[in-house]
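Removed: one protein chain of the complex. Kept in place: all other protein chains.
Letters A, B and C mark the chains as written, and numbering starts fresh at 1 in each.
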Amino acid sequence: MIIAGPCAVESHEQMDAIAANVAASGANVLRGGAFKPRTSPYSFQGLEEKGLQFLADAAQKHGLRSISEVMDGESIDLVASYVDILQVGSRNMQNFSLLKRLGKQSKPVFLKRGHSATYREFVGAAEYVLAGGQAEVILCERGIRTFETYTRNTADLAAVPALKELCDLPVVVDPSHGTGRRSLVAPLARAAIAVGADGLMIEVHPNPAEAVSDGQQTLNPLEFEALMRSLEPIAEAVNAKNVLI
Amino acid sequence: MIIAGPCAVESHEQMDAIAANVAASGANVLRGGAFKPRTSPYSFQGLEEKGLQFLADAAQKHGLRSISEVMDGESIDLVASYVDILQVGSRNMQNFSLLKRLGKQSKPVFLKRGHSATYREFVGAAEYVLAGGQAEVILCERGIRTFETYTRNTADLAAVPALKELCDLPVVVDPSHGTGRRSLVAPLARAAIAVGADGLMIEVHPNPAEAVSDGQQTLNPLEFEALMRSLEPIAEAVNAKNVLI
Amino acid sequence: MIIAGPCAVESHEQMDAIAANVAASGANVLRGGAFKPRTSPYSFQGLEEKGLQFLADAAQKHGLRSISEVMDGESIDLVASYVDILQVGSRNMQNFSLLKRLGKQSKPVFLKRGHSATYREFVGAAEYVLAGGQAEVILCERGIRTFETYTRNTADLAAVPALKELCDLPVVVDPSHGTGRRSLVAPLARAAIAVGADGLMIEVHPNPAEAVSDGQQTLNPLEFEALMRSLEPIAEAVNAKNVLI
Partner (left out) sequence: MIIAGPCAVESHEQMDAIAANVAASGANVLRGGAFKPRTSPYSFQGLEEKGLQFLADAAQKHGLRSISEVMDGESIDLVASYVDILQVGSRNMQNFSLLKRLGKQSKPVFLKRGHSATYREFVGAAEYVLAGGQAEVILCERGIRTFETYTRNTADLAAVPALKELCDLPVVVDPSHGTGRRSLVAPLARAAIAVGADGLMIEVHPNPAEAVSDGQQTLNPLEFEALMRSLEPIAEAVNAKNVLI
């Protein structure tokens, strides 16, 4: 499961270009935020339904599945009418009302770890969805908050095998948010595959310098293509070795 | 503003006994959780509307205002129909959909700091409520998550003067969650007054050992009474000295 | 125990001026770094023995005791020949070789908490000194490292009563390093007294803007005088109330 795309949906053209690129490089899910959780209410909050439309159109045209964030119970139906996978952002990892509602609908749920959540809290949050009847929950490690300022977050790759000890859910790693620096995304993505992750979520934009948000941690299509090529031998190596240990 | 009461509303009798006690000791707001955010969906989730009723009855009988947590936009009207102040828990500090809805209703909002939120993120969250039109927002420092295991959280008292540098909202301290240990509640409460807090939120239960949750950080009525008596001279001292510095 | 003085000893005149001021305001110990632990080897490393001389002269002239940091076993005798109290900095809290040597000499030891040390590790470090025979160890809470960037460190005032539960040593608070911001030093100092601290360590400089280090967290003599006046009624209030609870 390789999820790629921009932080925020910006336009029809942007999404079409990204979808074409990431599909060609081997991604199978297109991401893009239409409702954006931002620290300040005065920051860009997303294109909302129009953004979902652009995302869905681009995904369909290029043979990709789609994922986008749902921020409250009231908008689950709207988001679910456009996308294939419903994302819960890290700020809402313990929004139990939202999780309960997501347990009662039919789309898979992609749950991002809260930035200071313990593994057991993370699994507990997933159980809120599972308890409602939705068995397809995908966990996403996206970095935790520490004292380090060189990176935006500290990617916690031990979370992958640790979560697999605590539950049976697939675990995806987001090295874009996990590091916050473009130069660190590729090595952490390779390490995520080596540690046993079931997938990656990578921010990709045709021109990261012009992205409305998160540009500093976003790859351009060429960088993403190079990253994808570098993952193959690692995936092979690990699969073989998973049998051994 | 001295908020006191149990973690969770358990019964009519419990709330009546606590309300009588904390009112006699000088509290002016009665707390009690009716919808409980719990790490596991299989833990006690609260008495829900019945709990709100017990809380409201006890508060009214003993001349106290009331506060309880609201966990999603859908239940704002229900909670607001019973209580005077709407609490947003730390897990929902950046539940922006909930905050936006709270900005559009008429009850004061009591916003607990996320357990790893920076001061600026905390103020940003408050701005979501303020931007909607609700000007009465009370910030609550309730401890942050650190490496320490002796305490449940690390009470960050510098948050009080720091938040006052960043905004004009009142700041209340919750030393019960801020420490997680009964023996530390009183000294931290005194320190909170000394550092300039505008109020306290304290967990009180007739018999902490039998509380359904958070008993280990809860005072009994005698301890709460002793604490309240110890706060008076500090409050006096600080008021006088606030003029000097 | 009120310890005051500059981060670094800079000159005879500086120390004399500060000593006169802080003594007049009620401090009883003069601080000043002569050997400075700095992140980079290319930063100012202190005046070394000359700095100790300036510190000792100023302390003696103004009737103060003196304290300075000792950075290794080899220089214990040198530092001890000038000052009354030997400080171990936070970076050396678990420099067990140094602690063992300090247990075998006769001057009191002032042990600063490591910036991410747990309470039990802090007490364990003190035990290295105590085990050697030196019973006078003073613990100093000076802030821990968290994700917050508004402050330099997060002052952990619960450490004071918690450490008193774990051992019988006096606990002093350093709100200068504990916050890293001048505006927060006074409120945190008052809170430290209210929480039960046995003393304070405060950075004071005649002209903080010109201090060679830590100027942004340093009080000028007028601010220090005002702070000292504001502490008296809190100390009175707490002493009375310590009896009650």
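Everything below uses one rule, namely that a contact is a pair of C-beta atoms (placed from the backbone, for glycine too) under 8 Å apart; a residue touches a chain by one contact, two chains touch by 3 or more.
Everything numeric here is computed off the predicted structure, so don't read it as measured data.
Per the touch definition above, the residue from A:Phe54, A:Tyr82, A:Phe96 or A:Tyr119 contacting the chain not shown is A:Tyr119.
Residue-wise, the contact with the chain that is not shown comes from C:Arg145, picked out of C:Arg65, C:Arg145, C:Arg182 or C:Arg229.
Considering C:Asp57, C:Glu127 or C:Glu236, the position touching the chain not shown turns out to be C:Glu127 (whole complex).
Touching the omitted chain from chain B are residues 116, 145-147, 149.
The chain not displayed touches chain C at residues 37-42, 71-75, 91-98, 100, 115-116, 120-121, 124-125, 127-128, 131, 145.
Touching residues on chain A toward the chain that is not drawn are 116, 118-120, 144, 146-151, 154-158, 160-162, 165-166, 178-179, 181, 183-184, 186-188, 190-196, 223, 226-227, 229-230, 233-234, 236-238, 240-241, 244-245.
Criterion: only the chains that are shown with their structure count from here on.
Shared numbers divided by all numbers used gives the overlap of an interface; between chain B and chain C this overlap exceeds half, so the copies present the same residues. For chain C, the chain with the farthest CA centroid is A. Centres computed as Cα averages put chain A at a distance of 47 Å from chain C. With centres taken as mean Cα positions, chain C sits 34 Å from chain B. Among the residues of chain B, those in touch with two or more other chains are 116, 120.
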